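With one protein chain removed, the remaining protein chains of the complex are shown where they sit.
Presenting chain A:
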Amino acid sequence: MRSRFQPERIATHLVALLVGALIAWLALPLWREMVMGWNQERYGLLVEQCDGAMRDHYQAKQTAALAPSADGARALAASEIGLIICQDYDLHQKKLLQWGLSENELAQMRLRAIEARASDLQEVIETHEIRF
């Protein structure tokens, strides 16, 4: 009876493992690019919508504080519900992290979303310039 752990079979397995690891290592950036490309539009939209919802909420809160009124209270309540889109944003972001994207790659996607609407160089500059 031959042993199941013959040296040549172990070597074959090691070679297969190494080849697999090499393929995985080479494929990982491609996989990430694919996940980024597939999700850029949806993630970009959520970035924009959450940004808008946060701004609406901040302004509604300010208005309610400065000039309390029934309309202001209604606007504040609506803007609070509006913040639910930011939960969608968070959940989608966590899903992307789960699929292997790093914080750097998410930041890259956010940047693309912000710049997607930049129609000229000036808007890109305004996004990136340091202001004091």
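Please note the rule applied: a residue touches a chain if its C-beta (ideal position, glycine included) is under 8 Å from a C-beta of that chain, and two chains touch if they have at least 3 such contacts; residues count from 1.
Operating definition for what follows: contacts and distances are computed from a predicted model.
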Listed names "Cytochrome c peroxidase", "Response regulatory domain-containing protein", "ATP synthase subunit c" or "Histidine kinase-like ATPase domain-containing protein", with the criterion being the UniProt name of the chain not displayed: "Cytochrome c peroxidase"
Which residue of A:V15, A:L28, A:A77 or A:L97 touches the chain not shown here: A:A77
Missing-chain contacts mapped onto chain A: 35, 38-39, 41-42, 45, 49, 52-53, 56, 71, 74-75, 77-85, 99
